[in-house]
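Just below is one structure, and these are the notes that go with it.
For this view, one protein chain was removed and the others were kept in their places.
Which chain is which? They are A, B, C, D, E, F and G, in the order written, and residues in each are numbered from 1.
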Amino acid sequence: MKLILNGESVDVKEQCSLTELLELVALPSDRIAIELNKCVVRKRSWEETTLKDGDRIEVVHFVGGG
Amino acid sequence: MKLILNGESVDVKEQCSLTELLELVALPSDRIAIELNKCVVRKRSWEETTLKDGDRIEVVHFVGGG
Amino acid sequence: MKLILNGESVDVKEQCSLTELLELVALPSDRIAIELNKCVVRKRSWEETTLKDGDRIEVVHFVGGG
Amino acid sequence: MKLILNGESVDVKEQCSLTELLELVALPSDRIAIELNKCVVRKRSWEETTLKDGDRIEVVHFVGGG
Amino acid sequence: MEDIFKLGGRDFTSRLIIGTGKYRSYEEMKAAHRASGAEMVTVAVNRVPLDRKAESFLDHLLPDMQILPNTAGCYDADHAVRTARLAREALETDWIKLEVIGDKVTLLPDNEQTLEAARVLVKEGFIVLPYFSDDLIMARKLLDIGCAAVMPLAAPIGSGLGVQNPANLRIMREQLPDATIIVDAGVGVPSDAAIAMELCADAILMNTAIAEAGDAALMATAMKKAVAAGRMVFMAGRRPTRLYASASSPIEGAIK
Amino acid sequence: MEDIFKLGGRDFTSRLIIGTGKYRSYEEMKAAHRASGAEMVTVAVNRVPLDRKAESFLDHLLPDMQILPNTAGCYDADHAVRTARLAREALETDWIKLEVIGDKVTLLPDNEQTLEAARVLVKEGFIVLPYFSDDLIMARKLLDIGCAAVMPLAAPIGSGLGVQNPANLRIMREQLPDATIIVDAGVGVPSDAAIAMELCADAILMNTAIAEAGDAALMATAMKKAVAAGRMVFMAGRRPTRLYASASSPIEGAIK
Amino acid sequence: MEDIFKLGGRDFTSRLIIGTGKYRSYEEMKAAHRASGAEMVTVAVNRVPLDRKAESFLDHLLPDMQILPNTAGCYDADHAVRTARLAREALETDWIKLEVIGDKVTLLPDNEQTLEAARVLVKEGFIVLPYFSDDLIMARKLLDIGCAAVMPLAAPIGSGLGVQNPANLRIMREQLPDATIIVDAGVGVPSDAAIAMELCADAILMNTAIAEAGDAALMATAMKKAVAAGRMVFMAGRRPTRLYASASSPIEGAIK
Partner (left out) sequence: MEDIFKLGGRDFTSRLIIGTGKYRSYEEMKAAHRASGAEMVTVAVNRVPLDRKAESFLDHLLPDMQILPNTAGCYDADHAVRTARLAREALETDWIKLEVIGDKVTLLPDNEQTLEAARVLVKEGFIVLPYFSDDLIMARKLLDIGCAAVMPLAAPIGSGLGVQNPANLRIMREQLPDATIIVDAGVGVPSDAAIAMELCADAILMNTAIAEAGDAALMATAMKKAVAAGRMVFMAGRRPTRLYASASSPIEGAIK
């Protein structure tokens, strides 16, 4: 199925969880935050959160800013 | 009955119209505007507008300003 | 003999007068002023002023300025 | 005889020296400087400097300034 | 040279808009208005006093003056809208100087309420000229919803401090090249007016500086000249400044 | 109202004195001079070139203009004095703008040499108008020895930076109430001229701001207006500024 | 003397808050942070890049630094709120520098959207520090809805122009005596920081002036000193200025 991850389209298998998605795209799981269809998903729920086709996911971390 | 005219309470007879009110308080009818309970009353309707007890009337004119 | 006119060396015959000098170098005689060895020479004296070898002459006119 | 000390007239005996003058008017001799008729008198010369009638003496010290 | 100031579908030749408040007498006001060359004056909407005979203020305005009623004294969008409607009814004009202030002490504008009122009034067909703080983003919003111009303040009303933030005005002009920008409030002396126009304001609205001058008519003349002078810089093109000198007279050619 | 500017025994109606340098053409210069309303123009004294036909510059000045020759390009009192004498001889005028500069880069005045030259020229009967830095003490000395006016700079010649030290001008005006103070050099835009006049200068001398404007004649008109506007503040009396607002429209009486 | 800066329930001794953007290297950033004495740093929330290994930026911050995530890059309330929630989730902090800008070119704040976002975030328990334009009325609204402080800009982000409108800051301070006012953005040099503090700001937030200085750590030290110096004026009490002199040394008593 297709997901929109940080604005880019990614193909993943059905039933993919957030945790699996992070591994798939090799993202760090530390000090990042995830939004699924505009709602934050608490870290403890990543495991059980299975994604659906067309889901929009934002994964953010921190960078230098003022 | 009692009306609130420009913030002050005035006593008038029942069935008083806006035109009568103006005469009563001796206000000029020229280049002024009237609001009855927060809605403007066009000049041509002053005659036929009869007031009810408790009506709030604002009569404005123009003064120096910047 | 040699004169220094406006900072430049010029050769003129002996006994040359200021008036002759002006003609020689084709300078206008109108609305200009002349200094001979740092002293102004009034216009009426140009004729009778004969120059000596080594004299320093400044001839000025007017230009745009602020 | 009369002297002008710091702008004020003072009476002193003839043959008065600078040192004596200081004592007379009870001035400190430390970290001050003396001018006699507009010339500084070095400290070592105060003793031998005898004053004449009409001498103008300035005795200065230091005060707060910017 | 012809230099028309277009506003609200009207052509003006004067870029000075002046007020009618604080004059010591009607005569002085009339003289100042005449001297200013202004073609538009602001007036305030006020309750008719019940206790005394209200003299007709409008009779003291010069004929042919475009009257621009304001919503002074309003602290929220609702009162401003109601005031604008009353003004329109009484004067049969669509012009309104929208003014929603935040407090009595500073008379600084409440941009948020101003925007809200502007939305309503534009829909109702008013020619809305909003007084607001010199904020580019707010200016853009006011223009986007259809205001005829934006009127950033130079400084607090009646302070006479002049343009307090030239950078804001410059940025506003550069970012909104097609907008009509009228500097409103805070001008104290002619140089303030000239500076605002040199920063490319399209016009200036003032009241106190003229009304409270020792000689109002003379100050009005001065302001007229200053506004025109500042405008001409925009048309004539100024030379850039430099820290160092540039000789006016030839450096060479002096006698030695 | 009649407002005469008295200088060197002459009455002027214009308080703007302008230069003749840096114009792109004689036509442009003439148009600018006409537009400025100026009654006095500065000119420089220069060696007649030997190599080419010298065209007569003075023919391009408007008739009735008071010509004010300057001593530009002089670095000491002696050269300035000699230059002034030559100017007087050629133009049969006693007027001289005394200018003794310290260096070629900044063209800043050498006050000391200027004072020395002024002493000589005043004795010789010149009407001396000295360009100098905005220094009260020097101004007093220049006036004490008999200069007809003092001409402090606003900023370096041709910089267009405007009045760099308003406090100095204000102090000079207050301490020398009877002096004729002409701000010379550094004005860039009309607001600069208005500011100088609002600080109570009696007149302003400028060249570059007009000559190098995109449209010299239009800038000259602008400067004329700005100088007049600033002067009017002096006559009209400005109201003092305040940090806080002062309402133009009534605070009370708005609808509720 | 003890001078505690209370904010969001925390006590700070430093009144300088600094950014983490634009440094040439992590080493330089760390050195600057150390030199600045700051106890709080801002960081930006950004999408994790999918294409490359993301190095962990946070590891380069000094321990014990209070991290203040910002909502930079958001153009409306909704994005700002979502960004704040993500920051809170990732850092387990309630602190947020709320920044909603109006456009990419000026980065000027959208006050209206900022207020809307602030309403939501305060309700959700955030310690909201809003960046906004120097507008008293907006400041009052932000405080009324529960922002921990207001952060008016001195000048556009990264402009380095310093306080462009001192009158606005002075009025804000006088009208909101109990508010915590942090000047954010636009400071270029130490004197700008000192001026802001002398105008009685409670603290200053800056980034570019330090990060882009030739020697970031040295500039950070300079800013630390300037902020402290300006603060001391508030505590020491400055003497009023005057146009005229006041002798430091005795006028009388000099030799004659």
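As a convention for this text, contacts are C-beta pairs under 8 Å (C-beta built on N, C-alpha and C of every residue); 3 or more make two chains touch, one makes a residue touch a chain.
Small disclaimer: the values here were computed from a predicted structure and weren't measured.
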item: Partners of the unshown chain among those that are drawn; value: A, D, E, F, G
item: Hidden partner chain, touching residue among G:Asn70, G:Ser133, G:Asn165 or G:Thr180; value: G:Asn70
item: Those residues of chain A which, in the complete complex, touch the missing chain; value: 7, 35, 58, 60, 63-66
item: Contact footprint on chain G, counting only the chain that is left out; value: 1, 19, 21-22, 42, 44-47, 49, 70, 72-74, 79, 82-83, 86, 104-108, 156-161, 188-191, 194-195, 198, 207-209, 211-216, 218-219, 221-223, 225-226, 228-230, 232-233, 235-256
item: For chain F, residues in touch with the removed chain; value: 102-103, 105-106, 108-112, 115, 133, 135-138, 140-141, 155-156, 159, 161, 164-168, 171, 175
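In this text, only the chains that are shown with their structure count from here on.
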item: Same-interface partner of A-G, chosen from the options B-F, B-E or D-G, over half of the pairs matching; value: B-E
item: Chain centre separation in whole Å, for chain B relative to chain A (CA means); value: 65
item: Where chain B and chain C are represented by their mean Cα positions, the distance between them in whole Å; value: 94
item: Multi-chain contact residues (two or more partners), chain B; value: 7, 35, 58, 60, 63-66
item: Residue numbers of chain F (touch at least two other chains); value: 19, 21-22, 42, 44-47, 70, 72, 82-83, 86, 157-158, 207-208, 211, 243-244, 247-250, 253, 255-256
item: Pairwise chain contacts under the document criterion; value: A-G, B-E, B-F, C-E, C-F, D-G, E-F, E-G, F-G
